[in-house]
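Have a look at this one before I ask anything.
Every protein chain of the complex appears in place save one, which is left out.
Up next, chain A:
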(Lines give C-alpha, C1' and ligand atoms only; values in the text may rest on other atoms or scores of the structure.)
Protein backbone atom coordinates (compact mmCIF):
# COMPACT_ATOMS: atom_id res chain seq x y z
CA UNK A 1 0.00 0.00 0.00
CA UNK A 2 2.81 2.37 0.78
CA UNK A 3 5.00 1.03 -1.95
CA UNK A 4 3.66 3.29 -4.65
CA UNK A 5 3.74 7.02 -4.83
CA UNK A 6 2.16 8.67 -1.88
CA UNK A 7 -0.42 11.12 -3.08
CA UNK A 8 -0.49 13.72 -0.36
CA UNK A 9 -3.16 15.74 -2.10
CA UNK A 10 -5.55 12.85 -2.26
CA UNK A 11 -4.77 11.77 1.27
CA UNK A 12 -5.33 15.17 2.81
CA UNK A 13 -7.96 16.57 0.53
CA UNK A 14 -10.81 15.34 2.69
CA UNK A 15 -9.30 16.43 5.97
CA UNK A 16 -9.98 20.08 5.44
CA UNK A 17 -6.64 21.12 6.85
CA UNK A 18 -4.59 21.19 3.72
CA UNK A 19 -5.81 22.92 0.61
CA UNK A 20 -5.72 20.47 -2.21
CA UNK A 21 -3.12 21.29 -4.80
CA UNK A 22 -5.35 20.05 -7.57
CA UNK A 23 -8.16 22.36 -6.56
CA UNK A 24 -5.99 25.41 -6.23
CA UNK A 25 -4.39 24.94 -9.58
CA UNK A 26 -7.59 24.25 -11.40
CA UNK A 27 -9.33 27.39 -10.19
CA UNK A 28 -8.35 30.99 -10.40
CA UNK A 29 -6.07 32.60 -7.88
CA UNK A 30 -8.82 34.02 -5.72
CA UNK A 31 -10.04 30.58 -4.81
CA UNK A 32 -6.60 29.42 -3.81
CA UNK A 33 -6.89 31.92 -1.00
CA UNK A 34 -10.42 30.92 -0.25
CA UNK A 35 -9.51 27.99 1.92
CA UNK A 36 -7.61 30.28 4.22
CA UNK A 37 -10.14 33.05 4.10
CA UNK A 38 -13.15 31.11 5.22
CA UNK A 39 -11.60 30.54 8.59
CA UNK A 40 -10.77 34.13 9.35
CA UNK A 41 -12.20 36.59 11.80
CA UNK A 42 -12.61 39.80 9.90
CA UNK A 43 -12.96 43.12 11.71
CA UNK A 44 -15.49 45.23 9.83
CA UNK A 45 -17.34 48.50 10.11
CA UNK A 46 -21.06 48.08 9.61
CA UNK A 47 -20.84 50.31 6.55
CA UNK A 48 -18.51 47.72 5.06
CA UNK A 49 -20.82 44.91 6.08
CA UNK A 50 -23.89 46.50 4.56
CA UNK A 51 -22.08 47.22 1.32
CA UNK A 52 -20.53 43.75 1.14
CA UNK A 53 -21.20 42.09 -2.17
CA UNK A 54 -23.19 38.92 -2.16
CA UNK A 55 -23.74 36.06 -4.56
CA UNK A 56 -26.30 34.08 -2.67
CA UNK A 57 -27.88 33.78 0.70
CA UNK A 58 -24.78 33.32 2.76
CA UNK A 59 -21.83 34.26 0.60
CA UNK A 60 -20.52 37.72 1.25
CA UNK A 61 -17.24 39.27 0.37
CA UNK A 62 -15.48 42.50 1.23
CA UNK A 63 -12.30 43.62 -0.54
CA UNK A 64 -12.26 40.30 -2.38
CA UNK A 65 -12.21 38.33 0.86
CA UNK A 66 -15.03 35.99 1.75
CA UNK A 67 -16.69 36.89 4.98
CA UNK A 68 -17.43 34.18 7.42
CA UNK A 69 -16.92 35.33 10.96
CA UNK A 70 -16.83 39.04 11.68
CA UNK A 71 -15.75 41.16 14.62
CA UNK A 72 -17.91 44.20 15.29
CA UNK A 73 -17.69 46.88 17.94
CA UNK A 74 -20.73 49.07 18.44
CA UNK A 75 -23.52 50.23 20.65
CA UNK A 76 -26.67 48.26 21.34
CA UNK A 77 -29.47 50.48 20.15
CA UNK A 78 -32.37 48.06 20.54
CA UNK A 79 -32.82 44.84 22.43
CA UNK A 80 -35.55 42.26 22.87
CA UNK A 81 -35.31 39.28 25.16
CA UNK A 82 -37.14 36.22 23.92
CA UNK A 83 -37.42 32.75 25.35
CA UNK A 84 -34.66 31.08 23.39
CA UNK A 85 -32.78 34.03 22.01
CA UNK A 86 -32.02 37.71 22.37
CA UNK A 87 -32.63 39.90 19.35
CA UNK A 88 -30.78 43.18 19.25
CA UNK A 89 -29.48 45.88 16.96
CA UNK A 90 -25.88 47.05 17.01
CA UNK A 91 -25.00 50.50 15.73
CA UNK A 92 -21.34 51.41 15.32
CA UNK A 93 -21.93 54.89 13.91
CA UNK A 94 -21.24 53.78 10.36
CA UNK A 95 -24.39 51.68 10.09
CA UNK A 96 -26.38 49.10 12.01
CA UNK A 97 -27.15 45.43 11.85
CA UNK A 98 -29.69 43.04 13.36
CA UNK A 99 -28.15 40.47 15.64
CA UNK A 100 -29.38 37.35 17.28
CA UNK A 101 -27.81 35.53 20.17
CA UNK A 102 -29.22 32.08 20.83
CA UNK A 103 -29.20 31.29 24.51
CA UNK A 104 -29.39 27.62 25.33
CA UNK A 105 -26.50 27.00 27.65
CA UNK A 106 -26.28 28.71 30.98
CA UNK A 107 -23.00 30.34 30.02
CA UNK A 108 -24.63 31.89 26.96
CA UNK A 109 -27.44 33.28 29.04
CA UNK A 110 -24.99 34.73 31.55
CA UNK A 111 -22.92 36.29 28.79
CA UNK A 112 -26.03 37.95 27.42
CA UNK A 113 -27.19 39.15 30.84
CA UNK A 114 -24.00 41.22 31.16
CA UNK A 115 -25.03 43.18 28.10
CA UNK A 116 -27.55 45.99 28.41
CA UNK A 117 -29.25 48.40 26.06
CA UNK A 118 -27.04 51.40 25.24
CA UNK A 119 -23.80 49.58 26.02
CA UNK A 120 -20.82 49.37 23.74
CA UNK A 121 -20.04 45.75 22.95
CA UNK A 122 -17.56 43.71 21.00
CA UNK A 123 -19.13 40.76 19.26
CA UNK A 124 -18.02 37.96 17.04
CA UNK A 125 -20.52 36.24 14.84
CA UNK A 126 -21.48 34.69 11.58
CA UNK A 127 -23.04 36.85 8.88
CA UNK A 128 -26.13 35.48 7.25
CA UNK A 129 -28.84 36.64 4.98
CA UNK A 130 -32.48 35.76 5.29
CA UNK A 131 -35.02 37.04 2.77
CA UNK A 132 -32.54 39.64 1.63
CA UNK A 133 -31.95 40.96 5.13
CA UNK A 134 -28.49 40.70 6.61
CA UNK A 135 -28.01 39.73 10.19
CA UNK A 136 -25.35 38.42 12.49
CA UNK A 137 -25.63 35.19 14.39
CA UNK A 138 -23.58 36.08 17.45
CA UNK A 139 -21.47 33.49 19.21
CA UNK A 140 -19.52 35.74 21.51
CA UNK A 141 -20.38 39.10 22.99
CA UNK A 142 -19.00 41.19 25.81
CA UNK A 143 -19.30 44.75 26.99
CA UNK A 144 -16.51 47.17 26.10
CA UNK A 145 -14.93 48.41 29.31
CA UNK A 146 -11.87 50.19 27.95
CA UNK A 147 -13.15 52.60 25.34
CA UNK A 148 -9.83 52.72 23.56
CA UNK A 149 -11.02 49.41 22.16
CA UNK A 150 -13.43 51.33 19.94
CA UNK A 151 -10.60 53.34 18.45
CA UNK A 152 -8.56 50.17 18.15
CA UNK A 153 -11.33 48.32 16.37
CA UNK A 154 -11.79 50.99 13.72
CA UNK A 155 -8.06 51.33 13.27
CA UNK A 156 -7.92 47.59 12.74
CA UNK A 157 -10.74 47.77 10.19
CA UNK A 158 -8.72 50.31 8.21
CA UNK A 159 -5.58 48.23 8.51
CA UNK A 160 -7.23 45.03 7.36
CA UNK A 161 -8.95 46.87 4.53
CA UNK A 162 -5.62 48.27 3.40
CA UNK A 163 -3.98 44.89 3.81
CA UNK A 164 -6.57 43.10 1.73
CA UNK A 165 -6.80 45.70 -1.00
CA UNK A 166 -3.23 46.91 -1.34
CA UNK A 167 -0.77 44.43 0.08
CA UNK A 168 -2.42 41.18 -0.80
CA UNK A 169 -3.93 42.43 -4.02
CA UNK A 170 -0.43 43.41 -5.08
CA UNK A 171 1.04 40.01 -4.38
CA UNK A 172 -1.58 38.15 -6.36
CA UNK A 173 -1.18 40.43 -9.33
CA UNK A 174 2.56 40.15 -9.12
CA UNK A 175 2.56 36.39 -8.75
CA UNK A 176 0.64 35.97 -11.97
CA UNK A 177 0.48 32.23 -11.84
CA UNK A 178 -1.36 30.47 -9.07
CA UNK A 179 1.59 28.31 -8.21
CA UNK A 180 3.48 31.18 -6.70
CA UNK A 181 0.54 32.34 -4.66
CA UNK A 182 0.00 28.81 -3.47
CA UNK A 183 3.60 28.17 -2.64
CA UNK A 184 3.88 31.21 -0.42
CA UNK A 185 0.44 32.04 0.88
CA UNK A 186 0.36 35.52 2.30
CA UNK A 187 -0.98 35.89 5.78
CA UNK A 188 -4.42 37.29 5.46
CA UNK A 189 -4.99 38.58 8.94
CA UNK A 190 -3.13 41.18 10.91
CA UNK A 191 -2.35 38.73 13.67
CA UNK A 192 0.13 36.85 11.55
CA UNK A 193 3.55 38.33 11.04
CA UNK A 194 4.57 39.57 7.67
CA UNK A 195 6.74 37.23 5.65
CA UNK A 196 10.38 37.94 6.31
CA UNK A 197 13.42 36.54 4.64
CA UNK A 198 14.76 33.38 6.17
CA UNK A 199 17.54 33.61 8.66
CA UNK A 200 20.87 34.14 6.99
CA UNK A 201 22.87 31.06 6.09
CA UNK A 202 20.53 28.48 7.41
CA UNK A 203 19.44 27.25 4.06
CA UNK A 204 22.93 26.47 2.96
CA UNK A 205 26.19 28.01 1.81
CA UNK A 206 25.03 29.21 -1.55
CA UNK A 207 22.55 31.67 -0.12
CA UNK A 208 23.06 35.33 -0.76
CA UNK A 209 21.47 38.15 1.09
CA UNK A 210 21.65 41.54 -0.47
CA UNK A 211 21.07 43.32 2.82
CA UNK A 212 24.36 42.06 4.16
CA UNK A 213 26.59 43.81 1.70
CA UNK A 214 27.09 46.59 4.21
CA UNK A 215 28.10 44.19 6.94
CA UNK A 216 31.92 44.18 7.11
CA UNK A 217 31.84 40.78 8.77
CA UNK A 218 29.69 39.32 6.04
CA UNK A 219 32.50 37.86 3.99
CA UNK A 220 34.17 36.25 6.98
CA UNK A 221 30.90 34.89 8.33
CA UNK A 222 30.03 33.43 4.96
CA UNK A 223 33.43 31.79 4.64
CA UNK A 224 33.28 30.34 8.15
CA UNK A 225 29.76 29.12 7.53
CA UNK A 226 30.74 27.47 4.26
CA UNK A 227 33.59 25.79 6.06
CA UNK A 228 31.39 24.48 8.88
CA UNK A 229 28.77 23.32 6.39
CA UNK A 230 31.23 20.98 4.72
CA UNK A 231 29.98 17.41 5.14
CA UNK A 232 33.02 16.29 7.11
CA UNK A 233 32.44 19.03 9.68
CA UNK A 234 28.70 18.49 9.79
CA UNK A 235 29.13 14.86 10.79
CA UNK A 236 31.78 15.56 13.41
CA UNK A 237 30.26 15.33 16.87
CA UNK A 238 32.70 17.67 18.54
CA UNK A 239 32.63 20.39 15.91
CA UNK A 240 35.70 22.36 14.95
CA UNK A 241 37.99 24.43 17.15
CA UNK A 242 38.11 28.17 16.38
CA UNK A 243 41.85 28.13 15.88
CA UNK A 244 41.62 25.28 13.40
CA UNK A 245 39.00 27.21 11.43
CA UNK A 246 41.33 30.22 11.45
CA UNK A 247 44.31 28.14 10.36
CA UNK A 248 42.46 26.30 7.60
CA UNK A 249 40.84 29.43 6.23
CA UNK A 250 43.88 31.65 6.81
CA UNK A 251 41.79 34.22 8.61
CA UNK A 252 43.03 35.97 11.78
CA UNK A 253 41.69 34.07 14.85
CA UNK A 254 40.16 37.23 16.29
CA UNK A 255 38.03 37.72 13.19
CA UNK A 256 36.98 34.09 13.26
CA UNK A 257 35.89 34.46 16.88
CA UNK A 258 33.90 37.59 16.08
CA UNK A 259 32.25 35.91 13.14
CA UNK A 260 31.47 32.83 15.23
CA UNK A 261 29.97 34.99 17.96
CA UNK A 262 27.63 36.68 15.51
CA UNK A 263 26.75 33.44 13.82
CA UNK A 264 26.03 31.93 17.19
CA UNK A 265 23.67 34.73 18.17
CA UNK A 266 22.01 34.36 14.75
CA UNK A 267 21.42 30.72 15.58
CA UNK A 268 23.59 29.46 12.72
CA UNK A 269 26.24 27.75 14.82
CA UNK A 270 26.48 26.39 18.34
CA UNK A 271 29.30 25.53 20.70
CA UNK A 272 29.90 21.87 21.38
CA UNK A 273 32.36 20.37 23.88
CA UNK A 274 33.53 23.78 25.13
CA UNK A 275 33.34 27.46 24.20
CA UNK A 276 35.94 27.14 21.50
CA UNK A 277 34.52 24.33 19.38
CA UNK A 278 31.62 25.01 17.06
CA UNK A 279 29.28 23.21 14.76
CA UNK A 280 26.78 24.41 12.16
CA UNK A 281 23.11 24.14 13.06
CA UNK A 282 22.45 22.90 9.54
CA UNK A 283 20.90 19.43 9.70
CA UNK A 284 21.30 19.53 13.47
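One rule holds for everything that comes next: a contact is a pair of C-beta atoms (placed from the backbone, for glycine too) under 8 Å apart; a residue touches a chain by one contact, two chains touch by 3 or more; residues count from 1.
Keep this in mind: contacts and distances are computed from a predicted model.
Entry comment: the absent subunit's protein name, as recorded by UniProt, is "Replication protein A 14 kDa subunit B", drawn from "Trafficking protein particle complex subunit 2/Sedlin", "NADH-ubiquinone oxidoreductase chain 2", "Replication protein A 14 kDa subunit B" or "Vacuolar ATPase assembly protein VMA22". Considering the whole complex, the residue from A:105, A:146 or A:237 that touches the absent chain is A:146. Panel shows chain A; residues 45, 47-48, 75, 77-78, 89, 91, 93-96, 118, 120, 146-148, 151, 154-155, 157-158, 161 of it touch the chain omitted from the view.
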